[in-house]
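Removed from the display is one protein chain of the complex; every other protein chain stays in position.
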Amino acid sequence: MTIELGHFALILAFAIASVSTLGGYLFWRRGERVALFLQQGAVLQFVLVAAAFAALIQAFVVSDFSLALAANNSHSLKPLVFKISGVWGNHEGSMVLWVLILVAFGAMVAAFGKNLPQSLLSLVLATQSLLTAAFSGFTLFTSNPFERVSPAPLEGADLNPVLQDIGLAIHPPLLYTGYVGFSVCFSFAVAALVSGRIDAAWARWVRPWTTLAWLFLTLGIAMGSYWAYYELGWGGWWFWDPVENASFMPWLAGTALLHSAIVMEKRNALKIWTIFLAIITFSLSLLGTFMVRSGILTSVHTFASDPTRGLVILSILAVLIGGAFALFALRAPALRAGGLFAPVSREGALILNNLFLATALGAVLVGTLYPLLLDALAGMTISVGAPFFNLTFSILMAPLLVVLPFGPLLAWKRADIVAVAQRLIAAGALAIFLAALISALGGVSVSMAPIGLLLGFWVAFGALAELIERSRLGRLPLIESARRLAGLPRSAWATALGHFGLGVTVLGIVATTAWESELVTTLNPGEAARLAGYTIAFERFEEVPGPNYSAERGTFRVTGESDATRILSPERRIYAASGMPTTEAAIETYGFSQLYLQLGEPVDGTHVVRAWFKPYVTLIWIGALLMALAGAVSLTDRRLRIGAPARRAAATEPVR
Amino acid sequence: MSSQGLPAKRGWSRKQKRLAMILGLGLVLALAATLVLVALRDQIVFFYTPADILERQVEPGLPIRLGGLVKEGSWTRQGERNTFIVTDGGAEIAATYSGILPDLFREGQGVVAEGSLLPDGSFAATNVLAKHDETYIPKEVAEALKARGEWRPDEPLPAEQ
């Protein structure tokens, strides 16, 4: 009965969301009563969808195959963690997770939004409810996860083996939290447009939500990249696959939004642009989630798509996004422009940041959609592959990286660029020195490597320069500097950490691309091969049973020049229920570098082994983690803490 | 609302400043657009079936994607070097690939290979795509095969047992 109660809970949540939408938009001017109703409704939606989700998890855990979703995607022999993650390893279940996160954000707005003006709160919650109603309705009517089978089969069809990985337990929830988090920005933007009220306070309410969503999206993309890296066995960490692009585009837009919201909060400028970005970011999130499901894009992420479902989802997207932009076109001109500033100023730098992020976003968008358009219009089948993205993206990002360290050091309104440049001389010199040194030592195999290194170091050191500058390190006694450093606002730390993380990621990308070495060779047990100073000895090959698969495992003994011997065991698995083979690469980390070993299918008793040595590859993800950490630090900033600002501000800062 | 309170370093008026800024932004955007268009022209990869390649006489060395079915009984492996024949029911192209083929590379299954033609008319693959789902058929392959009447969506692939 839990299944049916879960079903009922989801339907009840849909009903509350529908009525909240209607009531919110009709009566948002009518004061506190509406806001209280919507707040309570948002909390109830969360509780009910959480109950529905729990019912699904329960059915998967006890292998209740009378639930069609469990019968199609689970297997009684699957380990518990994969039974749970299997709930969202499919279209219907992932929709429920998506809606769950949506209502969680709605409930958070309701809980922390007590300080918001009532009309704004009502409009924000009404918009959140509209999204909930649209997507829970879509879930219930076209892809109901609570569909039953009677009689129930005795065994499930099992989950796609590629998805039977801890990555599935982590990646989608993180990514969805990122995508869906931007719904709050979207709702705030719509509310601002409807009410016509937008000011610096608005930006201060929106910024923490942007930061929160951006933080999770960063983690989600990094996690997804690492997952693809170790699970797909192709040795790459980014493929410019349409789905990867679909998650990357909202990240670019979200990063721009993060920065433009600062300008709006501090200087009350860039209002219209910030609203526009908020709408764009969430629209791209929606496209990211649903383009792949509409069947327009095919990729490894595609769930079985059905044409009706695709049409419904496209119409929902068209109405939501189109409606938001129509509203924007109608109301944005009424918004008043804010404070003025000189081109050389913090505002100017942030505009530059937005400009380059937006053009990079445009390039990715064009590259992703161009094949679709060409196919639809001219009937030509082409693919826009990694070379296009690598070329355009790196050229568009390079100037951004060049100017990035200047930004945080510039003053608002009008700044002295010469003075700032002087402060950055040390960082620049150090970056040039290191880039030259490493290029000389490492041998330059890719001509762009020194430039890439230079940019990476420049961004990383430039980020630290602000901290050094503000703590007067070297000019004051060490203890005094440390005290100043500790006393810096969290937002300054967040800026430095985030930019430093970006530099680290750039360094990882450049180092891996330039100095990666690869080996493909026939290797049989008893033989050994060498790669990048490591001796890879194939010890034995054996069959090993797993819980719901059988594996062929190769055992390799890897000896580095100055390192203890390590054992690597890549596998090839055949999953019992589906008969699908998968490759499990073995990855060993040496410092920041990794050795990646993949075992081919044996033919006539001979084995092919593919090995990569990827220098400093982990920096890519470490940098992303640092960026996410920066988001977390920024959220702990007193002035930005969700819900706290108004009260705190009133308490700690004397009014007049 | 005006900048008169600020010491004006340059003698530009508000309008001029704004114009300069808009011009600057426009310039960057124009450059970016040019870059994207040029890159699109140079970097896109055309998708061909074996028949297309024979018909259009694709130049050797040009990066292309070749899609079709792996011909039954055509896959051989010597060490890490694989050779197989890609067919679309009519035309056939011999392909070579060094490395580990994807898990779902099977004779009779759809395949998309990235690479270029060699002067002898065979295809040297640098990358072979076969996605991780046994029901997955690369869209381009499905469409090309449909166009040639080789594949109907509700039936298994003709070459499959």
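Labels A and B are assigned to the chains in the order they are written; within every chain, residues are numbered from 1.
Throughout what follows, contacts are C-beta pairs under 8 Å (C-beta built on N, C-alpha and C of every residue); 3 or more make two chains touch, one makes a residue touch a chain.
In this text, contacts and distances are computed from a predicted model.
Only one chain is not pictured, and the protein name UniProt records for it, out of "Cytochrome c-type biogenesis protein CycH", "Monovalent cation/H(+) antiporter subunit G", "ATP-binding cassette domain-containing protein" or "Phosphoribosylformylglycinamidine synthase subunit PurS", is "Cytochrome c-type biogenesis protein CycH". Only one residue from A:Ile16, A:Val520, A:Ile587 or A:Ile620 touches the chain missing from this view: A:Ile16. Which of A:Gln40, A:Ser550 or A:Thr565 touches the hidden chain is settled by the complete complex: it is A:Gln40.
From the options A:Arg29, A:Arg483 or A:Arg540, the residue with contact to the unseen chain in the full assembly is A:Arg29. Touch with the chain that is not drawn comes from one residue among A:Leu48, A:Leu467 or A:Leu568, which is A:Leu48.
Checked against the hidden chain, the listed residues A:Met1, A:Leu80 or A:Leu441 yield one contact partner: A:Met1.
Along subunit A, the points of touch with the absent chain fall at residues 1-5, 7-9, 11-12, 14-16, 18-19, 22-23, 27, 29-37, 39-41, 44, 48, 59, 62-66, 76, 115-120, 140, 144, 146, 148, 150-154, 199-201, 204, 266, 268, 339, 411-414, 470, 489, 639, 646, 649-650, 653-656.
Here is the rule we go by: only the chains that are shown with their structure count from here on.
The mean-CA centres of subunit A and subunit B are about 25 angstrom from one another, to the nearest whole unit. Partner subunit A is touched in their complex by these residues of subunit B: 1-3, 6, 9, 14, 17, 20-21, 24-25, 28-29, 32, 35-36, 39-40, 43-47, 65, 77, 79-80, 98-101, 103-104, 114, 131-136, 138-140, 143-144. Taken together, the subunit A residues at the contact with subunit B in this complex read 160, 162, 232-233, 298-300, 302, 304, 340, 342-343, 348, 351, 355-356, 359, 362-363, 366-367, 370-371, 380-385, 387-388, 391-392, 395-396, 413-414, 520-522, 572, 578-583, 598-601, 603, 606, 608, 610.
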